[in-house]
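Of the protein chains in this complex, all but one are displayed in their positions.
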Amino acid sequence: MGRKLTTCTFCGTGCGIYLETAGDRIVGAYPSMSHPANEGKICVRGWHVHEVASSPDRLTSPLLQKNGSFEKTTWDEAFAFIAARLKKIRDQYGPESLAFLDSPRCSNEEAYLLQKLARTIIGTNNVDHGAGVYCNNSLNVLLEMTGIPAASNSIGELERSDVIIVDGVDLGRQLPTVGGWVIRAKLKGARLIVIDSRRHRVAENADLFLQIKPGTESVLYGAMAKVIVDRGLMKLSFIKARCEGYEAFLGRVRDYDLLQAAGVCGVPAESIEAAALTYGRARAAVILYSTGIEARDEDTIRGLINLALLTGNFGHEGAGVFPLTEHNNLQGVCDMGMLPDRLPGYQAVADPKARATLEGIWQARIPATPGVGAGTLFANGGSTPMKALWLGRYDPVSTAFFGDAADALDRCDLVVMQHLFMTDSAEFADVVLPTTAFGEERVSFTSAERRIQIAEQVIDPPPGPMPAWEQLTRLARAMGADWKYESAAEVMHEIGQVIPFYGGASYENLLREYGRQWPCTTDHPLGTARLFADAEIGHSFKFAPVACPPTPAGNPDGFPFALVFGHSLYYWHQNILIKRSETLKREYRLLLLDYPDGFVEINTEDAKRLGIRDGGRIRLSTATGSLTSTARVTSEVRGGTAFVPYFVRQLKREMLGAAEDGRALVPVRVEKEAA
Amino acid sequence: MKARIVKSADVLKIVDLLRERAYEVTAPFCGRGRDSCFDIVTEANRAQVQIHLPNPYYPPKRFVFPHIERLMTVRKENGELKMEPAYAETRRAIFGIRSCDVAGLWHLDRFYLGRDFRDVYYEKRRRNLFLVNVVCTDPARDLGDDCFCLCADTGPAARDHFDLQLMDLGDDEFMAVAGTVAGEELFSAPIFHPGTAAHVERRRVILAEVRKSFRTTTSWFPATVRYVSQGGITDATWEEIGKRCLECGGCTYVCPACTCFTVSDRQVGPNEVERVRIWDSCALSGFTRMAGGFNPRRAVHDRRNRRFFRKLAYYFIQRELSVACVGCGRCAAVCHGDIGMPSVVEMIRRGAPETAKNEPVPN
Partner (left out) sequence: MNPSQTENIYLPKLAVLDRVVDDIPEVKTFYWRFQDAAAQAEFKQFRPGQFAQISLFGVGEFPASLPPSPTEDETFFTIRQVGSCTSALHRLKPHDQFAVRGPYGNGFPMKDYEGMNLTFVAGGIGLIPLRSCIVYALQHRAKYGRIQVFYGAKTPGELMYLPDLRAWEKSGAMECHLTVDRAADGWKENVGVVGSLFKRPGVNVPVENTTAFVCGPPIMFRFVIKDLLALGFKERNIVSTLERYMKCGVGKCGHCCIGVAYICVDGPVFTYEEIKKLGEDI
């Protein structure tokens, strides 16, 4: 019987959790009382971490595709094969024809080594992670406006916020521990403002629930800014001392109108005004938004950061902005440079000085041209057709809702897949490399509050799989590079040399308490709970003027509903670990069982008006086409919208004329389908 | 019950006595920060066993009702199915179990061993269990912010259902009380000395002091039983509670008196299947969902209602002769939305129709 304190690896909260072991099995899990991110609380996924048994369909050996079926091979043979093929493809088609993608669940060490391999050995910047399509806009805007693409404060500070805005994320399902902090803050007297088109659990607790028309958030933020400016609630001392671009921003704010915003957003003007005044008058106000599949566009994120700058909500306790990450290591893989246009630590690929510094440390050339991301890749964009694809724990055929991953994989001469189990993408793989699972290796992850934490090894892996970082090391050596990493800790040592804000994050330091929040340097080894606390000379925030978008044309006659695609609420049911836990499968896949042919969500009032029953067939018609589906009637959905979960892909393709990225709203008519 | 006095310096020797009697002894140890846990005592860690520390969060019910437990394995041999039950019969002693958790185990005894069927897996584990209860005497170190064993009448000193009870009397002395023949048998060891009336008086004084030191009290507990049993709680109260629930299941998992589980078959080899049981929670939406889609407790407030009905309704108290809440406070500590037992009792009190009906109205 034993137990170890480790980090949960589901979402970006990074809860402290104990794994209880007996012999070679994990037999229990429970929260840490003192971990600063969760203080004794975890979600249903954490409580069932131990349920994922070592199952017989775990991959136990490298596999090579030979004549239509997979054959077992040795690691050496696998690496030799991959090395030879990578070289061949690079020589024949050029380095731009290879791409290296990983999952936002990959550890820091394996993400770091993957982009290093791609850049220094293959010579390409075609590196990205599977959630890039959703989160990279947040990254870019934060870099532009605050200079740091990460949460500004710590999760535990939420209980001392006066005002909390939760925008577009169902905390109860995605980051429950953060949802708990928000609810408890509200119980202690904080004012809670929820902006979302869906009425989710946390929204039920809101003082102000702005059930907004999807896609209109940037207008809302612009109008809120206007209210704050008109009432003189901006923090001029902060703006003068620490911000640039205020005048240009003010120029654009004048274009917004409260009543017009109310009409566009479908939210009462009094509510927008109340939200703005509440936020503007707060001593410490914080905004939480998501970088998951339901991510906001760049203008919306600019809008909300503008609000934080306008009111001086950076640098003190309970304030700030949180880009929340629904995958546990989204922050980490971005920090590690799994981005086509950024190096580890976020320096631009296009910056010659940044490249030169890195080349000095790595003793290898780095290509100068930024690469292509997963979104472009799967849409068959990019100037060079893709001939080789590396998938690090990433299963785009199941989980990528942009482009056509299957098609892209099919066109490749080489697909290498690293994973725990066979996945849908494996159908297209030439080589499959089995990786170790949570609890079987000691690696690090970085949570949404910049906390770099160790996930411990508590049991031995089954015979066969190898840690992904070790696979990359061996492959690099097979390709002639002199990589010598004996442990994940050694990889972190190099990461600390390459990324200044990881400079003090040695494993020894990380294990002393509860990880460390970056910046964690050798000068500040205890890490940094809160960014921007000292008004440092030289750092300035930048306002981003956001022009008021033209009022969208109303729905054409006969098509009164807005068809909205995609929702992260149901995302987790694709997660491999959830599929393998009986209880989690039951909890997260209920909707798939209740509606086996997929569904479209309609608001209860709308359904009553149209005579639609829950589970009944409905017809959706656009100007160009129509099809049928099953109705799920729920009061969670905003009236006037028809919500299509992302996985009902065939619906998306068949709605002729539908916007590709699902963000633009498609006018649609909804009616009961005759029997 | 027979009592003896033992010097503080000799208290850990009780662990040795148990190990000599072939018990695997688990005792509490401090972890990082406020974390504490039960672990097996070995030569290497014996000196770190703690008497006064926060009550370990992971409830000791897991020693008789594990978080995940193999029930049987089934193999196919020569075309025939062969079933093999898996029993755990380790002789285990829990040194340092709190009075609230002792009451929890008593409740589980009534549930698993009573009524229509005896649960043999529970029985084998329970039969081999020796309980050394430690009385909470130090308000700063032993009592948590959420403890309310007083209101549940289970502590700070358990009255029964332990083998041996230890209580720190101060002045380097502990009182040891034997609750069973097995416990009394230990008194033959030389570390135990007879006590005096003065010792009994010191015990009484210390307990009276500790009773004043609880930071959470829900003296409305018995009235809540009445309201829950009579169905007198408004829907609005349950909805308010439901709004704050994030459906994590934590309250059920940490509760010493919660008993629900699910059963799952898993492949563990090419020809071998294991059937396990795993803690389950009525807080979860799928708990009552039937194949075919009908779910009688689809709404979260119906599930919250269910939890407190099962915990507090008079019918169950009468049936099991034991209340399904021991006042340990873990549900309050683990809850995201602050709807543990103390908070819910308060919300029921505030929302009671009688209260609203009889509010004074000036003019």
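Order as written gives the chain letters A and B; numbering starts at 1 within each chain.
Rule of thumb we're sticking to: a residue touches a chain if its C-beta (ideal position, glycine included) is under 8 Å from a C-beta of that chain, and two chains touch if they have at least 3 such contacts.
Source: prediction; values computed, not measured.
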{"item": "Chains shown that the absent chain touches, full complex", "value": "B"}
{"item": "Residue of B:Asn45, B:Thr90 or B:Gln267 touching the missing chain in the full complex", "value": "B:Gln267"}
{"item": "Hidden partner chain, touching residue among B:Tyr112, B:Tyr227 or B:Tyr253", "value": "B:Tyr112"}
{"item": "Which residue of B:Ile206, B:Val225, B:Cys282 or B:Cys328 touches the chain not shown here", "value": "B:Cys282"}
{"item": "Absent chain, residues of chain B that touch it", "value": "71-72, 74, 80-81, 83, 85, 111-112, 115-121, 231, 259-265, 267, 273, 275, 277, 280, 282, 287-292, 294, 296, 306, 309-310, 313, 315-316"}
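Everything that follows uses one rule, which is that only the chains that are shown with their structure count from here on.
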{"item": "Whole-Å gap separating chain A and chain B, where each centre is the average of the chain's CA atoms", "value": "39"}
{"item": "Chain B to chain A touching residues, read off their complex", "value": "26, 31-35, 37, 39-40, 54, 57-58, 62, 66-68, 243-250, 253-254, 262, 264, 266-270, 278-280, 284-286, 289, 293, 300, 333-338"}
{"item": "Residues of chain A that touch chain B when the two form their complex", "value": "1-3, 5, 18, 20, 27-35, 40-44, 46-48, 50-51, 53-57, 172, 176-177, 179-181, 183-184, 187, 201, 204-205, 513-514, 582-583, 586-587, 590, 593-594"}
